[in-house]
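Here the structure comes first, spelled out in structure tokens, and everything after it is commentary.
All protein chains but one are shown in place.
All chains are identified by letter, namely A and B, in their written order; residue positions are counted from 1 within each chain.
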Amino acid sequence: MRIEETARHALKPALAKAAGLSKRYVQRAPFSYKSFVIDALVDVEFDIAPASLTALVGESGSGKSTLARCLAMLEKADRGEIWFEGKEVSRSSDRELKALRPKIQMVFQDSAGALNPGFTAAQIIAEPLEVQRRESGARLHSRACELMEEVGLSPNWADRRPLEFSGGQRQRLAIARAIALKPAFLILDESVSGLDLSTQAQILNLLLDLQKAHSLTYLLISHDLGLVGQIADFVAVMQQGKIVEQGPRREVFANPRHHHTRELLASVRLLRSNFRTAQAGGR
Amino acid sequence: MKYLERRVIHGLLLLIGVSILCFALSAAAPGNFFDEMKLNPQISPSTVAGLRARYGFDQPLVWRYGHWVESVLRGEWGYSFAYNCPVRSLLLVRARNTLILTGLATLLAWLIAVPLGVWTANRRGRWDDRLSMASTSLLLSVPELVIALVLLYWAVRIHTLPVGGMASVDFGGLGVQAKLFDLALHLVVPVTTLVLASLPLLVRHIRASMIEVLQAPFVQAARAHGIGGARLLFRYALPAAANPLSSLLGLSVGALLSGSLLVEVITGWPGLGPLLLDAALARDIYVVVGAVMASTLFMIFGGILADILLVAVDPRVRLGKV
Partner (left out) sequence: MRKKQKIVAALMLLVALHLAILLAGFIAPYNPATQNRDFPFVPPTRFHFADARGHFHLRPFIYQWTVRPEGFNEYEEARGREYPVQFFVRGPEYTIAGLVRSDVHLFGVEGPARIFLAGSDGFGRDQFSRIMYGGQISLAAGLLATGISLFLGLLVGCISGFYGSWIDESAMRLVELFLVLPWLYLLLAVRSFLPLHISPTQTFFLLVAVIGTIGWARPARLVRGIVLSAKGRKYVTASRGFGATDSYILRRHVLPHTYGVLLTQAALLVPQYIVAEVTLSFLGLGVSEPVSSWGNLLANLQQYNVLASYWWMFAPALALVIISLGYLKVANAIHERLQSDSI
């Protein structure tokens, strides 16, 4: 089974790839010569197969969000290359970037902060279309309503503002906005963290449905291996700016090579057994 | 004390900035003292040209600025065309008079505002607080100009107060006590104007920061311990509100200086205000620059004074923790 899965993706070239990616943050305190150096990424090598779901797992501060922002071209790495659809893109010009951006979209963790509270739901979803001049006028609104339906929100709510939605609904809005430009690659930065379990499951189901419908490639970032680990095709584990383990999910789960992976797995199992006991006790 | 050192350096940089700004503006504006002189048919063009050359007005701006800085270092502060003397001799007396006026007004305004602000914060929402808020908001919309004029009218009407000036005609022949009394009488109108003009903003700020402090847990705890009344208000709560208030002191000095310019002109107080106004009308630019510099210097001193007071009141600042 492990061989099958690897083979399924190995034939196609990687959709996105990072090679030797490094990023360092230097923060200088005011009126002082001291500065703090944080190596957020250290020589990261990372492949993402097309139409797959890759889970990127690591503790907070391990550099996964930096990697995500670099891959989404929202931040420039200090060194290294980023390949997308067979092209090196990390040194793209502004114009090339504008053409590239629709293909790579990102969904943020904090849905309340990632949606402008002054916009209506329809305006939020329509924003990328407006920016990229895909649609205009009345078409903009009707397309936004279609997208709302696609992520399971009633178009009747098109005029509501983000704060009138629940956490899960807001995340759906963010997803609708991200797929508006029909991207090939969707980066989900902790997109289901902070939601309760059943909502998490609903959102993940929605993501899987969308993947089937639009043949999307996902990079799902999470600080724990919980639910996310269960549905991923590939798993990568990050620690202190480095990818310490990377491979098909089953392989990583069955035979973790790095001790950090083992720790993460152990905590998942512990949680799950606790959860089962709690359920059993409840009945 | 490193903090104060930094403030002093900051102040010096500010002074340099102000002087550059003044010179840049004077260069950007069309016309100067000598252009006005050219309009006077009694002065020959060659005389004007000679004067222009003598004061360096045919030189580029940077040269003039350098020349002026040099004269400041020599303690002359440039040369007044209209008074025909170094600016410093003009400034010293005028600055002293302005200092008497604004210093006294600041002191009085704070002496009234602090108890009033603290008291009304404690009585928030009651009749006395409402009365104070209503009257401050009314006073806030009366400009200094109007306050000064009304007070002057009142002084004219009651006949016991001198109207305008700093000293009576027979000032020279009076004894020390009589001199002080005469000065005090002349101070009544301008000082009252400045106090009334700056009071509303001060009271409101003090009240607002006190309300914030009074809601803090440590004040509640002190109340719970049975500490109350004036002791709680002035010994516990007020020092905690000192930080925002000290920056308010710095700002209030600035506002008072602007206010005092007008009040000085209206009441004929021989401070920097009338000097600046006359110089502005005569386009005597080194006097203008000098007066602006002197007022900036007052502001900086006001700020530093506020910091020193803050250090004295707030132990956190003393220990370098803020």
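Keep this in mind: a contact is a pair of C-beta atoms (placed from the backbone, for glycine too) under 8 Å apart; a residue touches a chain by one contact, two chains touch by 3 or more.
Here the structure is a predicted model, which means the values were calculated and not measured.
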Partner chains on view for the chain not depicted: A, B
Absent-chain contact - pick from A:131, A:197, A:213 or A:266: A:131
Given A:64, A:101 or A:242, the one touching the chain that is not displayed: A:101
Sites on chain B contacted by the missing partner chain, in the whole complex: 14, 17-18, 21-22, 25-26, 28-31, 36, 137-138, 140-143, 145-146, 149-150, 152-153, 156-157, 163, 254-255, 257-259, 261-262, 265-266, 272, 276-277, 279-281, 283, 285, 288-289, 291-292, 295-296, 299-300, 303
Chain A residues touching the omitted chain (full complex): 72-74, 97-98, 101-102, 104-106, 108, 110, 113-116, 118, 127-128, 131-132, 174, 177, 181
